[in-house]
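The complex appears here without one of its protein chains, the remainder shown in place.
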Amino acid sequence: MAKSFALKALGFVSGDDFWRGIASIAVFLIFWEVGSRSQALFGFAFPWVSQIPPPSSVLQELIVLIQDPSFWMSALLSTLRVFEGFLAAMVIGIPLGLAMAVSRTFYGITFPVFEVLRPIPPLAWVPASIIFWPTQELSIAFVTFLGAFFTIVINVIGGAQAIDVRYFQAARSMGSSTWDIFRRIILPATLPSIVVGATVGVGITWAVVVAAEMISGGGSAGSVGGSGGGLGFFIWNSYVGGSYTQIVAGMISIGIAGYVSSAVLRKIGKWLTPWLLEN
Amino acid sequence: MSVRPAATHINLAVSAQPTRKGSVRITDVVKVYGAAGAGVLAVDHCTFDVPPGEITVVVGPSGCGKTTLLNAIAGFHSISSGSIHLDDELLCGPQKLKARPGPDRIVVFQNGALFPWKTNIENVTFGPIMQGLLSRAEAYEKARDMMADAGLRGIEHNYPGEISSGVRRRVEIVRALMNGPKILLLDEPYRALDSLTKSVMHEALLEIFYKSRVTIFFITHDLEEAIFLGHRVVIMTTRPCRPKKILDIDIPHPRDYSVLTAKRFREFMDETAAAVHEEAIKAFAAGEKER
Partner (left out) sequence: MTEASPARVLNSDLPLSPADDAAHSIGPLALAAHRFLLWLRSPRPYLMLVGFTLFIGFWYLAVEVWKLPRFSEMPGPTVVVREWFSRNPTYGLSIFTPEYYMHIWVSTRRVAIAFFLATAIGVPLGLFLGWSERFKQYIFPVFELLRPIPPLAWVPLAIVMFKGSETPIIFLTFLASFYATALNTMLGVESIDVSYTRAASCLGATRWQVFLHVIVPGSMPFIFTGLQISVGVAWFSLVAGEMVSGQYGLGYVINTSYTMVRYPTIVIGMITLGIVGYATSAIVRLVGAYLMQWRTRELALGGDR
């Protein structure tokens, strides 16, 4: 198994497509670096790129930040917020979605209300959320929950509705009870859609967390100087403080964190659904 | 005794091209998928001829490699060695492992490939218009004639999604014939149809064949279908495929469904059923092993 993994990794690296990708990323970075320094290099500034700090400075900033414990505190805080909001969305969203898919009556009652609330962007709920919940932390969590909730429910419904009716017929003819059918047919069959909903939902959750942190000033931890408040607050603070390299460094960190969470979820998803073969 | 139908003014008879014959010569073709050494042998030294102006049917178990052969003739896949000729012209061979797809060899696909976003007549006129051979008005007129001739009058402006799949197949065949192909390549076109529709489709296909006399290369796993339709039947082994038995079916044309109960038909079935069944068992066993 290790051997096949090593072979695959090697194949990936030695493939032409890998190097082409690297080449264009390199071009992109070079363009960025040159554009940022255009004033110094050419005497005139490129339109938008010249306002941004060059990648070399950002890299230096990142190295500094990695060694700063308060930065990791911010990252941890954001990750925790994503986690709790996301978990809440799954815990409430999956059963709700399944109930809606299984019962026509329940669907008829709840879906229209659901569809009416869905177009309201999660961030529009921030003020209402702050008014309603006692702590700022909870209000951020609620908005985060909303972000992922709608996506997950829609995906669950879609997945459950797509189950071939013959699976039910086969199970019934073999004497399965309703609970059995739920446990052994509906749940596993919907799992792939749940995974897709989760992977998309976590991306949305990150976007909402960052936004909420920026808007509400970092939550209860934000008032304690810059050591906390999450990555969104960190970026906003960097902007206010005029440290542009920190802005970009913060953005990159969020990007990496978001990517890692999606990748982790996809791995968990594959582990949960081994019957879906890859070609 | 075979009696040729009286020549009627037929539009399906594709406009005369003196060189149009459509004979295919497959010589020692080998196809290996995947990296050399760890590859899968799909076609193993296949050699046989497809005579012009006749229906040649290739029968074999699923996955034996017959579609690979069809794709090689059509130009979708390359071959590893050997050669394929169309009317003495090289399609693919040692220097040129992959043929170029073209309107001289048109494929009718298993699940149908009529463009769902175009109306039936837009589909049918696609070939000549794309190649710039006919103006839009000319193409439409010719298409209307050919569709009417094939019993498809009235659905010109419907979309493929609005008609039944059996009718869709017929439209697809007319779309192919509009281009005067030398050979029609049919890749298990009736596989997805129920047997009642299938028998009607068989008769329709034969009727179209009698009018147009285009060479047909037909792939199926259904032995009855093969013997019913074909002038020549090639029985393939399981993967990697090789011709196991080649029969010339001397049941006279034109044929209709009464052929199915004729004595000669049963004789052919007796002769071939054992061979086909043998390969089917091998294929089944091989499928089990491939875990």
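Structural remarks
Per-chain residue numbering starts at 1, and chain names A and B are given in the order in which the chains are listed.
The rule we apply is simple: a contact is a pair of C-beta atoms (placed from the backbone, for glycine too) under 8 Å apart; a residue touches a chain by one contact, two chains touch by 3 or more.
Quick caveat: nothing in here was measured; it's all calculated off a predicted structure.
Checked against the full complex, the one of B:I121, B:A143, B:L186 or B:I208 touching the unshown chain is B:I208.
Residue A:V210 is the one among A:L62, A:L98, A:V195 or A:V210 that touches the chain missing from this view.
Only one of A:L62, A:V153, A:I194 or A:I247 touches the absent chain when the whole complex is considered: A:I247.
Within the whole complex, the absent chain has one touching residue among A:F71, A:F86 or A:W125, and that is A:W125. Not every partner is drawn; the one left out touches chain B at residues 1, 3-6, 74-76, 101-103, 105-107, 109-113, 115-119, 126-127, 130-131, 149-152, 154-155, 157-165, 167, 175-176, 179, 200, 203-204, 207-208, 210-211, 252, 254-256, 258-259, 262.
Touch with the hidden chain on the side of chain A covers residues 16-17, 20-25, 28, 48-49, 51-52, 105, 108-113, 115-117, 119-128, 130-134, 203, 206-207, 210-211, 214-215, 232, 235-236, 238-239, 244, 247-248, 250-252, 254-256, 258-259, 262.
To be clear about the criterion, only the chains that are shown with their structure count from here on.
For the pair chain A and chain B, the distance between mean C-alpha positions equals 50 Å.
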